[in-house]
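All protein chains but one are shown at their positions in the complex.
Let's look at chain A:
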Amino acid sequence: MTGPGGVVVVGAGECGTGAALALREEGYAEPVTLVGGEPGHPYERPPLSKAVLSGAAGLTPLCTPERLADAGVTHLAGVAATALDVRAHELTLADGRVLGYERLLLATGARARPLPGAHVLRSHADAVALRERLVPGTRVGIVGGGFIGLEVAATAAGLGCAVTVVEAAPRLMGRAVPERLAARAAARHTEAGVDVRCGTAVARLEPGRIVLGDGGAVEVDVVVAGIGSAPETALAEAAGIAVENGIVVDGSFATSAPDVFAAGDCCSFPHPLYDDLRLRLESWRAAQEQGAHAARALLGAAEPYAAVPWFWSDQYDLSLQVAGLPAVTTEEVVRVRPDGAELWFGLDAGRLVAVAGIGVGTAVAKDVRIGEMLIARRATPDPAALADPGVALKPLLRAPSARRVRSGAIA
């Protein structure tokens, strides 16, 4: 063994960096090494599609360089991990170094699904490359009406580009966002001059145009693909670790290999709030929470991860927030507030399982947060109260929690 021992974290994004710092906060005193394939200091990804892409702001560091140094975290930047030997407890890096470890955390994230001829947006380098192309009057074609595509559309429209969004599904943002709220976002894009084409397949890209499935074409100067991401599992797979829609972990982020954990976008985990349904989340907050949770698990804590899935998307002046899983909803309730903000509640067998909201700025944040807490408590709120904008949501938190039964079970 030639490396430092202790804990090695692979991936210096939100999850891995947070985990490295959390190890110290938990009192871990052995070496902590953070290995990241990207050059430079760890940074936040959410602004890449918004303020960084528009040029309004630079990178937001995840923490100060001093904080990493003060925590005694050794950050190896710009060097990829190339091989993992789980039996020998050794990680090989692209520069030939071999790091031994007691425990290893894979926080390798995800990568944007590529479309040859199109830009993608995942890293700072991606954002810089795309930003250079977004000058006023540029015709921008966006393949995929999901979060990344729509945030780029909003930013590009704001920069004076002529934007077309092509989405194969009948509506934007798929099953992650309730239809009503997706329609509100779509209307806002149209109002901003974006040509939103749902139910439109892409046949292929040709220089200067997107050829559509129906034989038509969109003339473009730049194409951006926002067609989802794939978990970064190559290192784990080659090491013989179980992978299925991400690195398979248990409720404490332990993989199938001894002393190897995985967290963040790269892993799929069972969620106790949803009958241990396996989820793989691609969200900033999940990455952050899972990194901190995995750090505690690495040190022996056994409590399973049960945080409610949550994400947000900013498009123009609108912010969308979603907590829970809209896809498992069987009953929907809508609340339209006097300020125009809309909330959507999803129930299953009377239990609140999802909440979403759309409004200007942070207008829906408080209500979505309360909804998230109700979901965590397995609350069974009165649908009429949820629908009535005159009924404050916060007092619902004081109602007795629902009995801890699984949906469908006899209470």
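The rule is simple: contacts are C-beta pairs under 8 Å (C-beta built on N, C-alpha and C of every residue); 3 or more make two chains touch, one makes a residue touch a chain; residues count from 1.
By our rule, contacts and distances are computed from a predicted model.
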| item | value |
| --- | --- |
| Undepicted complex member, UniProt protein name, chosen from "Tripartite tricarboxylate transporter TctB family protein", "Rieske family ferredoxin", "Spore germination protein IB" or "Purine-binding protein" | "Rieske family ferredoxin" |
| Touch criterion as defined above, residue of A:R285, A:R337 or A:R378 at the omitted chain | A:R285 |
| Option touching the unshown chain, where A:Y101, A:F253, A:F269 or A:W312 are the choices | A:W312 |
| Residue, one of A:R24, A:H41 or A:R67, that touches the chain absent here | A:R67 |
| Touch list for chain A against the chain that is not drawn | 18, 21, 44, 60, 63-64, 67, 284-285, 288, 292, 312, 319, 361-363, 365-366, 369-370, 394 |
